[in-house]
Each structure stands twice: as structure tokens, then as C-alpha cells.
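A single protein chain has been omitted; all remaining protein chains appear in their positions.
Just so it is clear, A and B label the chains in written order, and each chain counts residues from 1 on its own.
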Amino acid sequence: MTKLMLTGRHLHPMAEPAAESFKRGRIGRREFLATMAALGVTTAGALALGGIAARPARAAEPKKGGVLRVAMNVKAFRDPRTFDGVEMSNIARQCNEYLVRWKRDFSFEPWLLEAWEMSDDAKTLTMHIRKGITWSNGDTFNAEDVIHNLNRWCDASVDANSVASRMGALVDSGTKKAVPGAIEKVDDFTVKLNLPKPDISLIPGMADYPAVIMHRSYDGETDPMKAFAITTGACELVSWQPQVSAEVKRKDKPWWKGEFWLDGVKWTDYSADLTSMIAAFESGDIDTDHETAADSLKQTEALGLTNSEIATGSTIVARFNVGNKPYDDVKVRQAALHAVDNKVVLELGLNGKGKVADNHHVGPMHAEFADIGPQQHDPAKAKALLKDAGQETHVYELISLDDDWQKATADAIAGQMRDAGLKVDRKIIPAATFWNDWNKYPFSCTEWLGRPLGIQVVALAYKSGASWNETAYSDPKFDALLDKALAQPDPDKRRETMKEIETMLRESGIIIQPYWRSVYRTYRKGVMGCDQHQALEQHLDQAWIESES
Amino acid sequence: MSPLEIVGQIVLRFLPVWIGLAAIFVPSILFRRRLGPYGKLMENRVGQIGLGLVLFWVLAAFFADLIITSNPLDQVSGMKNALPGTAIPDRPGAFYLLGGDNLARDVFSRMVMGSRTVLAIAPAATLFAYMAGFMLGLPAGYFGGRFDTVFSFAANLVLAFPVILLFYLLVTPEIRASGIPILAAAILFLFPIAFFVLLIGARFSADPHKLVLYLGITLVLGLWVYSGLAFNADPLGVFAMDPNRLNIFVSVVFVNMPVVFRIVRGLAMEIRTRDYIAAAQTRGESSWYIMLWEILPNARGPLIVDFCLRIGYTTILLGTLGFFGLGVSPESPDWGTTINDGRKLLSVYPHPALPPALALMSLVLGLNLLADGLREQALKD
Partner (left out) sequence: MGWFLLKRVGLMLLTAFCLTFIVFALTNLQPNLEKMAKTLVNTRMSDEEVARWLTRYGYEQPVLVRYGEWLGVMPGWTGSDENGKPIGRCLNPDIAPEDAPRFCGVLQGNLGYSTVFKAPVKAIIAERLALTGWLMLWVMIVMVPTALIIGVLAGMREGSRLDRGLSIFSIATTATPEYVSGVVFISVLASSAVGLQWFKGSAASAMEHMTFENFTLPVLTMALYGMGYIARMTRASMAEVMTAQFIRTAHLKGLSFGTVVVRHALRNALIAPFTVIMLQFPWLLTGVVIVESLFGYKGFGWTLVRAADNNDIELLLSCSLVAVVIVLLTQLISDIGYVYLNPRMRVA
């Protein structure tokens, strides 16, 4: 008999309906798994409920030894809750760990937690902390550490603390700290979160890359060597030189989780230049990379390297900021949407390495996705709309980063608009400058990473006045719909609301969202277990070196 | 298409250029004895080749609209990284002669159109640098003294900067936002106007009728262009420069200016000791007349040679800017940017990067050979 729930409680009432939806094909596999995890169902339980055959065990036997050399931008270390790039976390995560891990198969694995349990009304989350983990200084890992981190995460008053936005209902919008009394220590190994309103996104939030668990004494130290002096993970930090390289090595002491195969990991920064990374692969200087651009796949293939692919909820949107004339006119925005054939943008901008999207930022990878059909591609209508708005001579200026695929995608969108007879100029802003005004540009392209739930990103990006709302779109009706959806833990019920949300979003014409992107990682023959992760995380405890290059 | 057909097609597309070249070269060679220094250049094989290469690209830029086979910005689905000679779907009889780039645009047409951007910026920027170099270098060399000390110091200051650092500091969105490029343009673009005003003023000071007429024409034309280029405020809308291009233009002029200043200053210092200068001084000619009408014409040899080399150098510099992503405009077909875009996929698709690279090389080579020919000619005199 498979153990269905992580804890001893009875099966969550929402689990079976969700499994039913999954079996009928109304929700996708990964969203089903995300929902199950949020409810506190075990992975095995979720597989059993969903009728999915568990994957066969690993065929090859891992080998111990060797240093893995990875090409990755080595960004400077900072307080983990303010991380703004998964690259930072990929070094940190080898030393310190997370409460929950979002695995490659889209399921959530309890990591530093042993189990968690969501109440039926989705308002109480009980977290059971794994016993028997000690910090490298001898302290026992317990509730004190977890509460210390939770409080740090919930402190929205700190500049750039991005975990606060992931802690949703746990943060008091008035005091900008954790809701008083919400974090409750039950005993040394149990913490209970009492939420003022249902929040189904907390567990996925804790698996997100800035939520790395630091020792209870951690207080924002920015010297990585000092910050990672006390760790729970398999490795210790050897060096962290921003822009140059970083290195960790396996600790002498055994790791609570078991075996860490590699002797160590060395990351080298090859900047954003694709050519030098390819050259590094060719020279045998690196074993794997952080991410391979879709355009380079052909090259890495030609080199006899393995490309590992994973489809994601990551995307790019060309969005209008309605605070800028003439984009306050929905016709001018709709003209652009009708001019662009998303299929062609995917082909030219991303080499076809993804899935066409329909301009409403919710996709089939999300449980609550409601299919409202593709965006209508009608260049004649685009011209007509623009004429209606009296803006026939308007020149759209599309701004983008100078990053390769983003630039190419923006160029492709501009090309499509030109094809339809619209006037477009392109402007490129270097990455260092781009973010200065990212949410103010009249018309620009922004990359969005995938979130496990569809409602998460819509609420983050299009709610009136939200800090990441770069469109300045504001509609009380839309906000009401969002609130309604956020209180509907059952994806099936939520889908009805989402249908309205998606339709409204697309009709507002604020975003052109051409595709969902697949991401890739490349590794040489003889390196195992380095497959790409949907959020670009590097779970190197699974990697090993079969043979030297 | 077979490689031979591709070459044949390309040669055919350049027909206007061949006709233009023939129209220039045949009479030049036939009448070379009567054409003075230019005719002498025709007797020099190196100079001839150089001039041919340069004229090729000048004519290609001029006739670009006739030569291209597709719009350089058109993206055709299915033509991404297409190999040279691929037929365009839905357009019977049309081909991407040199293949498609990463955004499915025609490499051949982009290369031809790119010559326009390069030839619009490089010679003009060099010319502006020369005007500024004349206006500052001539008095510095002729008078010497404190003026010379200050400007020589300033020139050495700019020269002590690594060029690339200067560009990193000057060509950024932040600098554009601060308005510095417009201010710099406002100052730099005054030099040509001042140059022509002084040139005419010094020559016709004795003839008020002509003076007023010529000065009037110069000022009207000059200020018209000035308002358009520096402030983007041309009332007729003929001359305009977008902020990004202005930023690059100003920076390129700024980098070249001190070098020209030093050359002009050196030549002026040498020539002012000549007898004919002393003669002019005793005639009571004004200083500006001596500088512009006596010294400058006598310094033209080395200056023309340097001018050719400098255009080549500026072309390379513009490419360098593209290489560091500081280029003219993202979709611009200029050669530096296309080389940089193409080099990312070079090992699988060399065809998008090589044509602009070869084009850039051939133009710079042409300019260098031309300069060499001119120098040899000058030495023989």
C-alpha cells in the first residue's frame, strides 16, 4: 500500500478530484504533481492516484570522483533572499539546502522538511522538519532555523527581498513583516503556518531559488565565505569570485542525504558570449553548462555533445505600458497583436524550440489552463484597427535587451509588424541598463520565468499596482477575478475563472506573448545526471563523471 | 543554385556598379596625361586597385536600391540560416544569393545596404574630425604659444585614453539621457561652419559683394544642416539623425579629432617657416588667410593620404563598436553589427558573417592601397 500523504493525516479532500481531472486529461502531468505537492500528497501517492507508472530506477551505477567543470555566469553573492538570478543559487545550493525541492519531473520533494500538511480549507500549513540533520558547526537543524528564515523571507521592508512576494498570504501588507502569530512553533521539529486567507502557493514558493535555508545566526553577511561557513549541504565553498569563477568541494564528513558523487564543482564565467562557451566545449575546458541557447544547439550537436531539453513555463512578452500614449488606446495595442503571427516568431526568434502561446500568459503546463483558442492573425485587421484609432502614422518603438534570443525574438516581432504594414523601430538596451526602467518603457520585451501555477504569474504581473506590473494595466474587474481565482484551490473550479481572466487579458491587448520556451543544457559524453531543469537549477547531487574527457 | 550560378547572379546584380566603374575608369585612363595628380594615380597599379575597390563600394552604396534582391529587413519564414542560393518560398525566381541570416533576412541585400551605413558615417565623421582638426591645429601650429600648449595637452589627454574605454563611457543610453552628445554635437558641428566662414571671409574680405553673397549661402546652408544634425530640428525635415547614431557619430569624431589636430599642427609648424609664408606676411595678409589659403593647400599631400587611412580606421572602429554591442542600431545592416551577429553561429553557418567581413576588409584594403598609391605619387613629384 502506497503511503498517500506525507504526514499521518487522511487524504486531502481536494486530492481525488484533482486526480480525476488529470486522468480525464483536463490538467497536465506537471500541474497535477504541483497541486498534489501543495496539498501534502507524497510523490508516490500522487503517482498512484494519477495512475502514473513510477519511473524505472537508474540504469547506470554512479561513480565517485572527479571535479565537474561548469560554464555559468558567476554573479556576485548577496543575501540569498535578494537573489535575482538562479545562477547565484546554483553555487549556494551545493552548500546550503532548501526546505523543498522542485524536481525535474515537476513533482515536489520534501528536502529539509520531512513532510508538510495542508488543512482542508488551505489556511493552515503544518511543516514537519527532518530530524538528524546537523549544521557543519555541530548545531542541530531545527524549527529555530526554519522560523529564522521564514521571518527573514517575510520582511518585505528590505530592499529587493523577492521571497516576500512568494510568501503571499504570510506577509502583512501593513507592517511588511510576517503576519503576527502566523508562524507558530509547535515543537523543535514542527512549525505551523496560520494563514489569514487560503494560499496554495507557499510550498512552491519555498522551493524557489532565493529560498535557500541559512543558519539561524545568518544576518545578511555578503561575504560568501563567511555566509557559508555554517552549512548543511554536501559541499563547502572554496572560492566565489564574481565574473570569474567559483568552486566548491565535497565535505569530508558524510552528508545526511547520502552520497555526493563529485569531488567538487568548478564554475567558470564565460560571460554571455555564446562563441566562447562553444570554444570552451571544443577545447575540453568544460563538462557542462548552465544553459545552452536555442541557436547554439546545432553547434553543440555538431560537436558530439548531448543536449538535454525540458519544456517550461518560461516565456517572453512584448508588452505595452498603457500609461504611455498612444498605447492607452486598446486599438493601437490590438493592432500589434493582430499583426504578429506567433508561429513565425517562434521559428525565427527561438529556432522553433518551444511551443506557440496565445497572448494571455497561461499555458497548457498550468493546471488551471483554459484553452480559449489561438490569437487571431489578421494583418488586414491590424491596419484597420490602427486606422480606426487614427494612429496610422504611429511608429512603434520596440525595446529589448541585447541578450541573443530576446533580441532575435523582438526583431522577429518587429519584422511581423512591418510585414503587416505597421511602422516599427527597434531599440536595444544593454542588460546593465535595461532594468533601470524595465517597468516603464512604452513597448518592450521582458522575460518571465515559469511558475508552477498559472494564477501565480498573472497575479504577479497584471494585478493593478503590483510592483512587477510593467503594463500599468489596471481594471477592478480583472483584480476581482484574480482574487476569486486565488481563493479557489481546486484547479477545475479555478479554470472557469481563468477562462474569463485569459480572455480579458488578451482582449486588453497589453501583451504579445509569442511562445513558451524550452530550455537546454549541454554536457559532454561521460558526464551523467546533468540534465536541464525547468527552472535552470543544478541538482548536482545527481551528477557523476563516468569517464574523464 | 550551383556556386557558379550564384557568382554569376551576384556579378549580374552589381551591373550598375560595373557600368559606373567603367564610366569612371575608361576616360580616366584615356585622358590621364591631362588630369594632373589624379591622372598620375592612374599610372600607379596599387593606387588604381585601391581606387577601384573604394569606388566599387561607393557605387554599390549609391545604387544599393537597384542591386538588392530583397528588403534588408524582410524576414521570410523558412529561410532562417538558409544556405546561399536558396529559393525564396512564394516568390518564384527569387533567391537568397548569399543565404539567410539567423533572422531569415537576405545576407546579400544586407551586405549591400550595409555599405550605405558605413559610407554615410565613416567619411563624414572623418571629414568633421578634419574640420575640427584644421580649426584647432592650424592656429596651434602657426601661432604656438599658450593656445598651442592648452590644446596639445587636451589632445594628448584624449589620446591617452584607450579608445575602447572612451567608447564605453561615451556611447551609453545613460550618456544619451544626459544630453552630453547633443551638447558635444552642437560644438563639434560648429567647426565646419566656422571653417567655411573663415575660408570665404579670408579670401573675399576685399570684395564685399561676393563676401556677403558667399557668406550668406554658407551660413544658410550650414545652419540648416546644423539644426538638423545636431538638434534634430531641421524645419524641412531633410537632415535628421537619431540620438543613437548622433552619439556614435560624435564619439567617432571626438576620437579622431586629436590625431588630426596633431598632424595638422605639425605640418603648420613646418610650413610656417617657408619663404612664401614670410612673403604673405609682409604682404599684410590676415593670419587666417595665410593658414587657410597658404599653409593648408601646401599640406594637402600628407593630409589626403591620412584622410584615406583614417576613413579605413573609422570603418574598423565602427565595426568594433558593433562587436561590443554599442553599434548603430539593432537591425541595422552595418557590417560591424552583422559580423558580430554572425560570428555566434560561425562554426555551423559561416555564410552570414563572412560576406560583411570580406566587404569590410576589401573597403579598408582599398582605402589603404589608395593612400599608398597617393603617397608614392607624392614621393615621385
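Throughout what follows, contacts are C-beta pairs under 8 Å (C-beta built on N, C-alpha and C of every residue); 3 or more make two chains touch, one makes a residue touch a chain.
These numbers were taken from a predicted model, which means no experiment stands behind them.
Check A:Leu303, A:Val330 or A:Leu449 against the missing chain and you find that the one touching it is A:Leu303. Of A:Pro17, A:Pro62, A:Pro326 or A:Pro430, it is A:Pro430 that touches the chain left out of the display. The chain that is not drawn here is touched, among residues A:Asn137, A:Asn151, A:Ser217 or A:Ser276, by A:Ser276. Residue positions on chain B in contact with the hidden chain: 46, 153, 156-157, 159-165, 168-170, 172-175, 177-178, 312, 316, 319-320, 323-324, 336, 339-340, 343, 346-348, 350, 353, 357, 360-361, 364-365, 367-369, 372, in rising order. In the full complex, chain A touches the hidden chain at residues 76-78, 82, 84, 158-160, 162, 219-220, 222-223, 241-244, 268, 270-271, 273, 275-276, 278-280, 282-283, 285, 299, 302-304, 430, 432-433, 435-436, 438-439, 467-468.
Following the convention adopted for this analysis, only the chains that are shown with their structure count from here on.
In terms of their C-alpha centroids, the spacing between chain A and chain B amounts to 48 Å.
Touching chain B in their complex are the following residues of chain A: 274-275, 278, 295-296, 298-299, 302, 344, 347-349, 351, 400, 402, 404, 407-408, 410-412, 414-416, 418-419, 426-430, 433. Chain B contributes residues 73-75, 77-78, 80, 102-104, 172-174, 244, 325, 329-331, 343-348 to its touches with chain A in the complex.
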